[in-house]
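To start, the structure itself, in structure tokens.
Only a single protein chain was left out; the remaining protein chains are all shown in position.
Moving on, here comes subunit A:
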Amino acid sequence: MSKQNSKARLPPNQLTGIYKADSIRDVADSLNITNLPDAVASALASDVEYRIHQVVEEAAKFMRHARRTTMTTADIDNALRVLNIEPLYGHTPHNPPTFRRALPFPNLQSAGSVYFVEDEEIDFDRVIREEKLALPKGVSWTAHWLAVEGVQPLIPENPPAIARDVEQEQIKPGSPARPGTVFPPTPPSDGPHQAAKKAAQQQQQLVKHVLSRELQLYYTRLTSALLPTSGAVDPTKRDAALASLRHDAGLQALLPYLVRWVGEGVVAALRGGVQSEADGRVLEVFLDVTGALLDNPTLFVEPYLHQLLPPLLSVLLHSSFPPTQSTNLRTAAAHTLAHLLTTYATTYPSLPPRVMKTLLLALLAQGRSAGTREGAVRGLVGVGREAVRKGLLEGGGARVVGAECAEGREGSWSVVDAVMDALRVLHPPSTQPTPLNSADEEDVRLIAQLREQLGDFFAQRLMGDAVWARGVLAGSES
């Protein structure tokens, strides 16, 4: 048993005999003692080794009390000091010395291999000229929750559970698991659980969502009815399909597939750069499907809202549609959006602000096409009156759009229409408009205010209806 053991573990002489008798002889040679007997050399080597161990054991105390697991040269120095030996100067923990092997010395073969510490020559001129010495940062601290009521929160400061597994794998299986021997460079693992976790992960991948045959059939029929791969769309079929989506129960299992279908379809259509009317119609279908899904009272759509919104907003804010369909599509998207928001704003109070933020960005950021602007305005109308007020008046959306329209960009008429629609949402225009009187002092003030809020372009258009203008502004003030 002993033989096996010693083989399995360290080779017998690894612990001792680190300091060889040859080294003693080298030192003796350097002191011109050439005839050192072997016995003396080996005894001296043993003694030197013992002394080294003494120093190292002392240094280990300093290392432990410094709460480190790596011994530094400073520890050795401290140990030498308390053992009343002069410390070894010139070794700092900050730049551990690297030993290099010298080229063989041809004149003196017996010298053997010589190692020396590399001493790089430093050119001060160069250093001063070129190298920028960065001062080290001072010590700083951060605080985080390691555990909250016994549960470790998954925040970046805490180690992720999976990453630990990876780290653990790096530990060699042979690394000693017994106490007090070697501290592993990485924190310890607990092996068996790792395997368990992995098995669980694999299992998760293997388990598939089982979709019944009927539903699969339904899905293919539905999608082909909505968007037949060949031939023209049969409106009756499509309407029937949509109606089925709108009212039928038991489609919950299909919902993720449908949502994905919509998302991918919209992306594909938009990526192709909607050129033809057919593409536009496809988009229309997708919007209808989205609307139908939202309409269906038996479906639980909430978990998929974050997947439904991107296609919706993409359609709404896409830069260029064929002119014939642009308004149509955007209005439809805005409608669906409005529908979605009215249904779920109560359960997700953060939803409208987030959507609004996207829309405002599209409305106000520079260099967006007129189409995007129009979509944004229509979207705002969809979000609600308050959003229109915020976007167009307070946010200066009307001014931006007005300025662009004044420049006469192409397609600006639809934007203007959209803005006027939006303004109508704020306050309905009077049936018998009376223009603002530029002579009246109050009206002059109002005009100025209009210009300030809406910009010249739209102020001009509102000036014709005093009641409307007042209403719009009053809305903004209230």
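Note that in this section a contact is a pair of C-beta atoms (placed from the backbone, for glycine too) under 8 Å apart; a residue touches a chain by one contact, two chains touch by 3 or more; residues count from 1.
One rule holds for everything that comes next: contacts and distances are computed from a predicted model.
Missing from the rendering is one chain, named in UniProt as "TFIID and SAGA subunit" (options: "TFIID and SAGA subunit", "GINS complex subunit 2", "SRP54-type proteins GTP-binding domain-containing protein" or "NADH-ubiquinone oxidoreductase chain 2"). In the complete complex, the hidden chain is touched by one of A:74, A:294 or A:472, namely A:74.
Residue in contact with the omitted chain (choice from A:128, A:147, A:249 or A:439): A:147. Touching the omitted chain from subunit A are residues 1-3, 5-6, 8-9, 12-13, 15-17, 37, 39-40, 43-44, 46-47, 49-50, 53-54, 57, 61-62, 64-70, 72, 74, 78, 82, 93, 136-152, 157-159, 161, 164, 173-175, 177-181, 183-184, 187-193, 195-197, 199-200.
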